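Of the protein chains in this complex, all but one are displayed in their positions.
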């Protein structure tokens, strides 16, 4: 890997150095825009005691749900974790610690982590359970809660295209948490649908500049749909 | 102006409602990416006592320098104000109040203003004049300064293309402060080089979604260069 | 007669104004998109990163890369834009969305709202609801006036964990349109055929009734 060539061809190399008890961010909203192959590799490696930061926890046996099956996650930081029975069992039995965080606060905490901002005030959650034990302050007559930033040892993200230097673009609503997580990872690994040469992505329209990306691997994606909703009733 | 059509054709309409003592943000870095025609209109209108937020203060008699000639600016918030004699005179005579703010802090204060974040901690300026009188706090062994956000009554920005719904794209390094200012203005006016129909800009590559933009006007731009530097010595 | 969910959505749609950017919550609010009044244009914001959400796709155009905040497959309207989750909540928290319509388990006369958690049952999480209610200038709550046993959900004080405080101004239920002012709900409209007495009976919160209370007008026909 000389100069700015970030390409790796084997999943083992993509996640080399990811060990027990690390903090791992995983991009995606529901099952949309998740790094499917990197999650599979994480299952294969078997790293345990992970703190996992992701908006959702996948569904039963897919997405991050796979890491619940193998009991690799110790703590889950997410905004919404419905529709997952394995999750429910491990949460109720106390096996899994869950830190529920409002979606916008979660996004901003991750963005702040990558941006060198250790803490910020937000109106979200004031007066609710989320603000318990946190500092609050009034600005212009409105109350705000002080929230601290999040970073990760590894960020596992999914992009549409990458060039070999790690510049990334995303497609439609797969973007979601991926760009901020790319910035907040000490090591950021991007799994992409297509790899192109430097210069093929228009510099005016790069979503994640390569400076944030350490490794790029080409994947294949199942892209499972959670809620198939059609204009006309489907007769499946 | 029905629905989402944000186009105005006269500069008077573009800045209608901008009155004395308002806070006005103006995009641009040096003379690159500045809303030239909107600044001219502001001179023509003659609104006085303005608080002006911009990374720089233009040069003598061009860009925001024009508003210094007419003594319309009372307070200037900027990161760098060199190369401007009019500025120097008004500053030394006490006619002009100047709040120098580190460039990254300025960018983040504006971004926070548009994002509903009233204050944040940053490492920038700790231990310097910039931090005097401000709260400081230690996170992970490093010291940070609490900075408050900025918003404006009007944001005057420059974009490359707009669609009629106010979706914007910028070109090269003209982007600079324009996107954050678009978000932080109570009324945001974009002066652009070209207006296209909705759907002509790729939804994956819009820099500023139309929700932030209230008015769009097509301008013509001189695009004066501050420091012409060439690969080979120019024989002008 | 109490309104159906579609009729509540129909009444809610009268709150839309031309040029509004609107965030619709999951459930009844989602149905509002089916009743946009003629002659006005609105853009729907979906907090997972889409401004300009369109209708559901035809089977042949389904795209797994394009979903809404309810994880449903959708389309993008002309003039749409995609962005990251942090940018999406800049929009929301920064007060750029003109109207937010969302559901609730309970509201109270302090303007508080509970919508995300029922202790003892599994907690699924608040998603973006806390950000929406803490940020919007203009929130309308769409909900059932009472539960199946007839117990009021319009309370003096919420009993469930809160989603946000002092954020509710207008509530539209299957029975009535209520506006919160000075610590009491003012009864603005009745559902067609519903008596003031029934509304009063099913409202635990302080209810202010001024003179004759008009019936809602549900002009648009309910689509099949």
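A, B and C are the chain letters, set down in written order, and residue numbers restart from 1 in every chain.
Just so it is clear, contacts are C-beta pairs under 8 Å (C-beta built on N, C-alpha and C of every residue); 3 or more make two chains touch, one makes a residue touch a chain.
What you see is a predicted model, and the numbers here were worked out from it, not measured in a lab.
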item	value
Interface partners of the hidden chain - shown chains only, full complex considered	A, B
Of B:66, B:175 or B:215, the one touching the omitted chain in the full complex	B:175
Residue, one of B:30, B:65 or B:209, that touches the chain absent here	B:30
Chain not shown, touching residues in subunit B	29-33, 55, 78-82, 88, 91-92, 100, 102-108, 110-111, 122-130, 170-180, 207, 223-232, 234
On subunit A, residues whose C-beta touches the chain left out of the figure	2-4, 111, 113-117, 163, 165, 167, 183, 198-199, 203-204, 206, 209-212
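By definition in this document, only the chains that are shown with their structure count from here on.
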item	value
Greatest separation from subunit A - chain, by CA centre	B
Gap in Å, rounded to a whole number, between the CA centres of subunit C and subunit A	29
Rounded Å distance, subunit A centre to subunit B centre (Cα mean)	33
Shared interface positions of subunit C, touching two or more other chains	76, 82-83, 89, 92-93, 135
Sites on subunit A at which at least two other chains make contact	108, 122-123, 170-172
